[in-house]
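Encoded as structure tokens, here's the structure I'll be asking about.
Yeah, one chain of the complex is gone here, protein chain that is, but the others are all in their spots.
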Amino acid sequence: MRVLRQSMRGRVGAHDYPLEPEAAPAAFRGQVQLDPNRCRGDAACARVCPSGAITVEETSTGWIWQLDDSRCVFCGLCADACANRAVSLSNAFELAVRQPDDMVTRAEFIRNEETD
Amino acid sequence: MTDVVTSPAVDLQQLSGGELLPSRVPGETRVVVPLVTLPRACQVIVDGVGARLATMVAQDERAETGSFTLAYTFAIPDRRWMTIECQVPADSPAFPSVTPLVPAAHWYEREARDMFGLEPEGHPDLRRLVMHDDWPAGVFPLRKDFDPSIPVPRVEADPYRFHTLHGDGIVEIPVGPFHAGVIEPGHFRFAAVGEVVLALEPRLFYTHRGIEKLIEGKSLDHGLQIAERICGVCSLSHAVTYCQAAEQILGIEAPPRAAVIRSIGLELERLYNHVGDAGNMCAGVGFMVGVAHGARLKDELQRLNEQFTGNRFLRGLSAIGGVRRDLDVEFAAQMSLELARIAREFGELTAMILGSETTMERMRRTGILPGDLARALGVVGVGARASGIDLDTRRDHPYAAYRDGETARRRDGKTARRPDGQNLPPSPAVGRGAGGEGYSAVGRGAGGEGHSAGGGEGFPVPTREEGDVAARLLVRIDEVAVSFALIQALIAEMPAGPLIAGWTPPTTDAAAFSATESPRGENLHWLRVNAQGTIERYRVRSASFPNWPAVAAAAPGNMVPDFPLINKSFELCYACLDR
Partner (left out) sequence: MSTLHPLIPMLQSRQDEDASTLGQKFSDQVQRVLQRSMQIRHLDAGSCNGCDWEIQSLLCPAYDMQRLGLDIVASPRHADCLLVTGSVTRHLEIAAIRTWEAMPAPGIVIAVGACACGGGVLQGSYCTAGGVKNVLPVDISIPGCPPRPQALLHGLMLALDRIEQKLHHSNHEFRIGRSEA
């Protein structure tokens, strides 16, 4: 009833999204993010991923970290597993895409022998 | 109480030459009986102490013992479980069916036949249940020698034979599997004369995803992610049940703070489900203001879930050994305020629904599930409580923060208030159903006398006697009040301490089971791990499993257009059932 009364007074119950941007709450588990400066390629994230969304492939010069949003279930196990805190879950939720390839994030790392 | 419970075990031994086995969870009596005496043994338990068949687990142990095993687990009030096991030889995979003596075993045995190829001899209905017609004969997905990586071809087969009624004016109405609304898939076959349903036969398991097989060989942590996704709207209940079973195996316990956070989460889950359902039931009668109001409140509760756990369905809260997220003081205070406001607005909604005479008129005497039928089918949850069966896993097999003393102490001196402002029975020891005071707005004496709750140390378990759609709505409304009060009480007294207990993967073969009260009723997970620390067998018996046959039983005699309302009043989940 109160809502009815509110709307009769000209207030609308609906949220403004998508006409206005709206941020997800801070706790929200959105798209997986990689901090490239912290990643050591130990693949802990890939091992715990329950859906095979994250893969880490060893190459002759380093490794390739790859995330496939189409498989990701946003459980956050990767962020918990990463000892270097390289992986985190952002609160980005607007992930819809036209091309399946757009759901894949790929980062190629080259091992720097001098400091490793 | 103890005498009554333990005596059948002794009788059983004398009756059948049964042998006691070490129990797997506290309060379990475990007996292995010869195959021929299985049905009689089950009947003794059910008729003797009024036990309810809680689950049946079949296992393929041919590699270890050369046979299949069957375990019928019964829930006995006062925190007891009774498991009757038997071995089915691998060379003649058949067993005497329990169904003729214990009707609740009906679907369990059909499922064991589909998944393991174990033939229940004397079962009245040997049609396929889980696997549909085009699944080849002789392929049994839960046997250990079935390789899920090899695609199974579709085969030509006789279409499913629905039961048919013949006679003048009887028409068959097939509906589904896809329905007109945003709803899960399932097929319903009505036999009707004019508008009146004579019989209803549901055909389900369309969303069967093979989860029990998929989870085999996975680590416990990986398994949790799958278990959490059995069902969207009971996510946390499934996750906590799974975690508790795993903790039982590992011999650990969630720390007190984690137990309280789990309970808060479980009550939040109940709230958003029940509040949304109260609104959705209005959709069944075309009371659109109620629908909109309920959906709005449900969304606000889900937004709260999202702020709390990062997921609108509370996913990712529970972990093996505890919880992954803390509930800090600041947010707890904010949540407390929000919930108080939502409780008030839910009160406005219920007053609106209960005050709408046309709405209530549609709900009263519609879709009646008689208590004795509910008992025979082993119905759980709201469906059972609205038909006069006083059961609630939170009280009968307490877990998390519902354990002895804890809840009672927290609730001491606090009074649950119904949304319409009347007090619920103040002392948990009274344990009465909340129906007693009657709803003046319902416009009738509200017959629910309320039952004396068995244990006495629990909290109010609202029950009603009528068994109709209105009773299921009223039970939900009362449960919402209990949940709001429970969360406030839990928030007020959060124990300090760690959030999670450490553990290492198991190194011996072990099994355990656990149950929680989801919004739809008791969820029971049976879990076995092997010496490699991976999952050997996982059996999920969700609340929807024993309740679906009850929906079909409640439909006859009603009008076809009332079926959506009846279906919504039970609010069962297809995904939970089909797995």
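A and B label the chains in the order they appear, each numbered from 1.
Definition applied: a residue touches a chain if its C-beta (ideal position, glycine included) is under 8 Å from a C-beta of that chain, and two chains touch if they have at least 3 such contacts.
The shown structure was predicted, so the numbers you read here are calculated from the model rather than taken from an experiment.
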item	value
Sole contact to the chain not displayed, among B:73, B:235 or B:263	B:235
Positions on subunit B contacted by the hidden chain, ascending	132, 135, 141, 146, 148-149, 151-152, 177-178, 180-185, 205-211, 213-214, 225-226, 229-233, 235, 292, 295-296, 298-300, 302, 306, 311-313, 315, 573-576, 578
Those residues of subunit A which, in the complete complex, touch the missing chain	3, 13-15, 17-22, 24, 28, 33-34, 36-37, 39-41, 50-53, 62, 68-75, 92-98, 100, 102-103, 105-112, 115-116
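Just so it is clear, only the chains that are shown with their structure count from here on.
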item	value
Subunit A-subunit B separation of Cα centroids, rounded to whole Å	33
In the complex, subunit A residues that touch subunit B	1-4, 13, 24-29, 48, 50-51, 73-77, 80, 89
In the complex with subunit A, residue positions of subunit B that touch it	221-222, 225-226, 228-229, 289, 292-293, 296, 303, 306-311, 315-316, 324-325, 345, 348, 352
